[in-house]
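Only a single protein chain was left out; the remaining protein chains are all shown in position.
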Amino acid sequence: MVEISFAFFDEDAKKEIRRAILKGIALPGYIVPFASREMPLARGWGTGGLQISLSIITEADTIKVIDQGCDASVNAVNIREFIVATTDVRATSTTGEASIIQTRHRVPETALTEEQVLVFQVPTPDVLTVVEPDTDKQKKMHAHLEYSKLWVLLYEDTASFGDSRIASRYPVEVNDHFIMDPSPIPRYDIPRLNDNPALMLFGAGREKRIYAIPPYTKVKPIVFDDRSFQMEDFTGKSCMRCGAENVFFDTLKKDGEVQYYCSDSDFCDQTLESRKSHAS
Amino acid sequence: MIMQTSPSSSYRLRVSKLSKSFTLHNRGAIEIEAFSDVSFCIDPGELLALTGPSGAGKSSVLKTIYRTYKPGSGQVLLQRGGQLVDLAACSDSEMLEYRRADIGFVTQFLKILPRVSAVDVVAAPLVALGRGLENARAEAVDLLRRLYIREDLFSLSPLTFSGGEQQRVNIARGVIAPKKLLLLDEPTASLDDKSAAMVLEILNNLKQQGICILAIFHDRQRMEQIADNEFNIMEYNS
Partner (left out) sequence: MLLEIENLSKVYGKSCGQCIALTGDDMGTAICPVCGAVVAVNRINLRVEDNEVLGIVGESGSGKSTLLQLIYRDTKTTEGKMFFREMQGEDGEPVDIAGLNMMETVLMRNTMMAMIYQNPRLGLNFLFSGGGNIAEKVIAAGQRNYEDIRKSACYFFEKTDLPVSRIDQSPETFSGGQQQRIQIAKALAASPRLLLLDEPTTGLDVSVQAQILDMIRVLQKELSFSMIVVSHDLGVIRHLTDITVVMRNGSIVEQGLTDQVLEDPQHVYTQLLVSSVL
């Protein structure tokens, strides 16, 4: 029987990925190519995030994996069990207890700390793809901070719809320099990227790219000077399950009525828990 | 024999030993002489008539001074401020500037952009000088009226006008913002007596303003009414 090394990868593979991560941290928002490995998981299912998680994890870590805010989705469960199986680290669903949180499409509701790393799964790493399909040109445009075309999209949406139509993956300027794809998180989560105490790492397995936002980095969505950044508005709404307000909700249509539930399942559980203990 | 009509030193234009010939490369490089050794002076306020039989090269002299034809040899000296410039030797860019500021040329044919109204065609030189559009148009209307152009034609493109009307629009455009030197190629050719008399009156006016004019007339009688001097290109060439 073949011994599987800690965290699946051999040390050389981890070294190569860590190198890319370090470069990404050194150049906030800069897209670093890396040798994305074949994983026992199909590309497009979080292999970028998984490779980052596996290359930074140690025995002392506690892992949490969420998909759209939920720890119990099949994809999140698979990834979490794979990490646990190859590392034997402790797994948790509680945001506050985790040292590494791998996520798809959400930033947790619970505020993160300096002790934590948030690992994003990224489908399309380059924010310029939508306006310039040629990767060679994309690189040059980043080098020259030539982002006019992104602003043109914003202009066109504003002209036709009064605001950008981008619901998720809203382009952000990192550290007053590069413009970056924040992965498909909702607009609601964009302000959470700014000045966050946690290290944020982004991995795109299929596209073989890694980038990063170091702790306490300035991150701001691109917005015209005479416009303000608009987010999903849940004013007056509360969670059908736990009653929480001022969080990002999943919406559900039932009998022609729209119902709201916390997107972050851990946050929902905890709110419910504290309600119960207050009640008892 | 040189027809030094006015031997004054205060001339505005002095043409000296100007010659022009054409080389037709596609016809075995034959050379055709247009005119040779032409010399004359024109003073401010003087109208010099260029005369001679048709084919003698009168129009060619005007075109060579204006540089539509490339001068062969000789000089075309123009007094410009305190400066004497040789139109036969200056650069293309300089010539463009002199044309813009100093030399007007009214040819026999109206060459204008289509789809521009008669008033705007005539007003254009004033607008180019920075005169307001309304002002310029008012002056253009005045001048067109004086030249007996029918009011209902003002807003139409002159390209739809009769030959005589086109001629008058052409003259109006050429004299509305008169430059120091005016070259006229048969300004009264297709005009009736009434219009021709008005053109001569306008030219007289220009002379009084000190404009110097070199003109070709097809009609000797009209020429004699207005010309101060005459330069006969054939007599001189023979």
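Note that the chains take the letters A and B in the order they are written out, and that residue 1 is the start of every chain.
In this section, a residue touches a chain if its C-beta (ideal position, glycine included) is under 8 Å from a C-beta of that chain, and two chains touch if they have at least 3 such contacts.
From a predicted model like this one, the values you see are computed outputs, not experimental measurements.
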For the chain not depicted, the shown chains it touches: A, B
Among A:Thr62, A:Thr158, A:Asn175 or A:Gln259, the residue in touch with the chain that has been omitted: A:Thr158
Residues belonging to chain B that touch the chain removed from view: 22-26, 63, 67-70, 92-93, 95-96, 113-115, 128
Residues in chain A touching the chain absent from view: 131, 140, 144, 146, 148-149, 151-153, 155-156, 158-160, 224-227
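Keep this in mind: only the chains that are shown with their structure count from here on.
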Gap in Å, rounded to a whole number, between the CA centres of chain B and chain A: 78
